[in-house]
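Sharing a structure here in structure tokens format.
For this depiction, one protein chain was excluded, whereas all remaining protein chains were kept in their positions.
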Amino acid sequence: MGYPHPSHPKETVVLSKYFGDEAARSFDGWVQRGGYQALKQALAMTPDAIIEEVKASGLRGRGGAGFPTGLKWSFMPKASGKPHYLCCNADESEPGTFKDREIMRWTPHALIEGCAITAYAIGAERGYIYIRGEFTEAIRIMQAALDEAYAQGALGSDAFGSGRRIELIIHRGAGAYICGEETALMNSIEGKRGNPRIKPPFPAAVGLFGMPTTINNVETLAAVPHILTRGAAWYKALCLSNPKSTGTKLFSVCGQVMKPGNYEITMGFPMKDLIYDLAGGMRPGRGLKAVIPGGSSVAIMTAAEAESALCDYEGIAEKGSSLGSAGFIVIDDSADLVYEIYRLARFYAHESCAQCTNCREGTAWTVKVLERILKGEGKPTDLDLLMDLAENMTGKTICPLSDSCALPVVSGIKKFRADFDRYLAGAKSPALAGV
Amino acid sequence: MADELVTLTIEGVPVSVPKGTTIIEAAKQAGILIPHYCYHPSLSSPAVCRMCLVDVEKQPKVLPSCVTTVAEGQVVHVHSEKARQARQGVLEFLLINHPLDCPICDQAGECELQDFVFQEGRSGTRYADYAKRFNPVEDFGPDILYVANRCILCTRCVRFMEEVALEPVIEVCERGDRAYIGITEEQKLDHAWAGNVVDLCPVGSLISKDFLHKARAWDLDKTASVCTGCSQGCNLMVDSRDDVVVRLRPRANLDVNRHFICDTGRNNYRWMNRGDRVEAPLVRQDGRLRATDWDTALEALSGLVKGAGEVVVLVSGRASTEALGWLARLVDGKRVTAAVRVPVGDEAPLPGVANLALRKERAPNGDGARLAGYHADWNTAVAATTAAALTIVLDAELSDAEAGKLNQGQAVVVLATVEDDRLDRAALVLPVSTMAEENGSYLNRDQRVQRFLQVRSAPGMAQPAWWVAAGAWQQLGPGRTAPTTAAEAFARLGETIPALGGMTYAEIGLTGRVLDGAAVGGAR
Partner (left out) sequence: MSSHAMAHGPETDEPVFTGKAREKLEALFPHYPTRQACLLPALWIIQAERGWISPRAMAEVGQLLGITPAFVKGVVTFYTMYHQHPVGRHFIQVCTTSPCHLCGSADVVTALLTHTGCGELGATSADGRFTVVEVECLGACGFATPILVDDDFIDAVTPERVAGILERYR
């Protein structure tokens, strides 16, 4: 199994404090490390007070959308009389992202505690933890931790003697990136194809099994106990740039960099330092060419843009890209960028659920055009065609999967035109020889 | 929700509709069709085809009009550059894997993909260098083939079976551009109402085996009619080519059958094309039937009626109300035993629609007959023919035994569509048109009067049965004038059937009218 690196001094270690510490996995180990105090504290507060605290902290959804978490919780109805549900989105399938797996396999009780507090705050007695089917190790560890939590009375019909019922159930996915979309996730739990739903209605009104539901990402939920024990003000103060981006974020740095891994930094941290300092910079003899900062569903950044950006929602948006899930893919000058864009398009075409015409056909067509270009058979009109297809795949569908396919393609053609021109002049990719 | 109205502008046309109406429905009121595939007024709206995207001012993105509700003051553009480009994009995407099957595809001429591409699509393909995905044709059931290559995954068929038929035996399988509609060996598409998926399919993907390669849509004459299969009275469109009926399809009537007909009704058209028809009035002289003219025939008929005391009338459940009313009027004053033949079968409801089923009473006008006074029990009436002075049969199907009984009677007059040489003692055999060859009306089980229009020409000298009965009736009293048109024949039914008083064809139109004071949801 892969072990995380020791923390770098410039990291702000909150969620990742016990990554690599096997003893943190057990209930007792977690309690020794201060765990479950937050849950006890929460159960003595009113749900509204918890929601206010989380609102005040400025916590935003860490799965990719960046929606203010406290605000999302406040959408749950107050006296509907219907059962409420919490869904923990542990489907982590965004290329470049590998933070949630670490949270689950090193600090499972952190997630359990975050889920329990959230469930209580939104009036849910039951929460489903949707873990992608491939995360076999994380599932085993989470299930063992859940069993312990029940045995120790943190979960069940009378959580920590509060009289409140809090149940958490693991639901295993089976190989579909689209189930990370919150409404598709709900359909998947319901035993259906993972098709995203039309919004409105929103999950807080009509969600899982038609009931009011809140869906949150693993990293978001793991932050909740810290906000309660250390206070919203503490979390809010973790801010190096824009006050709308607070707290810490796990950046999953991967690709062509010396020290790939998860780096926990305060929002607003300089991206240059993340790449060259924390992650050890480029391999010998290599220069930075591009960065895809938010998981692959965002615009590609040039080296210049990356080296001058600040790591928060607004800072990356200023450079024309998005923070997203912070699946931070580093690309150096040895890479075949056109091939990588093609391979990403193949990813989206494979994962399209097939509902919307534009996505179902557009992603596959994009792959075909890129493949032809990589074989040296591209036509001069192919780049215009790709831009046109991208236009027809943007803002036209139920969910943004097709938009996500379009972003790397459009930004790649706009910012790295020379790479494409090389192929249009007749170069052939060795990766596709024999395909 | 109270009838709060919302006013908006669609393509420059101001429209006021109830709150909660979708833009696509509001557009209909403005006389604007927003192109679409997956939307259907009798099904849920998944908004997956993305064809109906409209440009709403002040909104950053185009919006699916099938699920976006109207808002006060909204300004909607259906034909702005932005909306047209969105549609052109969808059409182009649909065509990349759609095979160029038009020359061999049954849907050509009535294909919504053809229609919208012709209207707004690109004139050339940008996909010529790539292979289209291929899936084999699948046999889905007794009458339905699935040509997977043509499927545009609108999912109307899946939703119909799930939400309306309540038998979800088909479902989207696979993902992305590999998706297709799948079925399993265990359950085929044999539901009593499954044939509707063929009508719902916007393209030629789900097709009827019965209609396969039979006729081109543009060769068809389309006539509004009513199904003769049972007492539900589903509204039909009858498709014929060169006077041969080749297909029946549902005609929308939100109060009767919405957009659907059952498979039994759908298949019930071959009898309309029968060739073994009586073509001339026949009068028996010296033991043989001889052809004659109508004047002679009507005179003979009125003579038989005049001289009769006991009369038995046996009618088909398919006879029009006009025919039944005038026939009853012809024998008015006699001692009459009148019965209507109504076959029975099992009921097969369409669960997702209120008050819609293939009914046990498998005739379209049992209620019309009963309203016109045909109350006798069928077997009793048949038995009474041996003693009756005159038996009149109107197109009724008779068993061998029943035909035998009639041959023991005194005088038998047959108003016949098809030849029947078992009635070898009939005094008169008079050719009448089937309901497909005349204008007329039926009364369904909910007491709704519904018109059917003439589809094809009657063979030889055949005339509507109401014309025959009224012609003879005219001769039996001074100052009597027979109606000359079906409209007149109907309008004057009120003279003997009060419930139909004051009704006219014009007022009934093609959606029908429920009789005043009628209870809906009869027992048959």
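The chains carry the letters A and B, assigned in the order they are written, with residues numbered from 1 in each.
The criterion applied here is as follows: a contact is a pair of C-beta atoms (placed from the backbone, for glycine too) under 8 Å apart; a residue touches a chain by one contact, two chains touch by 3 or more.
Since this is a predicted model, take the numbers as computed values, not measurements.
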{"item": "Touched by the hidden chain, restricted to displayed chains", "value": "A, B"}
{"item": "Candidate in contact with the missing chain, chosen from B:30, B:66, B:172 or B:497", "value": "B:172"}
{"item": "Contacting the left-out chain in the complete assembly, out of A:74, A:183 or A:262", "value": "A:262"}
{"item": "Selected from A:110, A:253 or A:369 as touching the chain missing from the view", "value": "A:253"}
{"item": "Of A:193, A:249 or A:415, the one touching the omitted chain in the full complex", "value": "A:193"}
{"item": "Option from A:11, A:53 or A:100 whose C-beta touches the chain left out", "value": "A:100"}
{"item": "Residue in contact with the excluded chain [from A:52, A:134, A:333 or A:388]", "value": "A:134"}
{"item": "Interface residues of subunit B (partner: the chain not displayed)", "value": "167-175, 182-187"}
{"item": "For subunit A, residues in touch with the removed chain", "value": "1-2, 83, 92-98, 100-101, 132-137, 140, 169, 171-177, 188-194, 209, 252-256, 260-262, 296, 327, 329, 331, 335, 339-340, 343-344, 347, 350-351, 353, 431"}
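Heads up, the rule we're going with is that only the chains that are shown with their structure count from here on.
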{"item": "Whole-Å separation of chain centres (CA-atom averages), subunit A against subunit B", "value": "55"}
{"item": "In the complex, subunit B residues that touch subunit A", "value": "46-51, 53, 60-62, 64, 67, 85-86, 89-90, 92-94, 96-97, 126-127, 129-130, 152-153, 171-172, 174-179"}
{"item": "Subunit A residues touching subunit B - in the complex, by the definition given at the top", "value": "176, 193, 198, 349-358, 360-365, 368, 372, 385, 391-392, 395-398"}
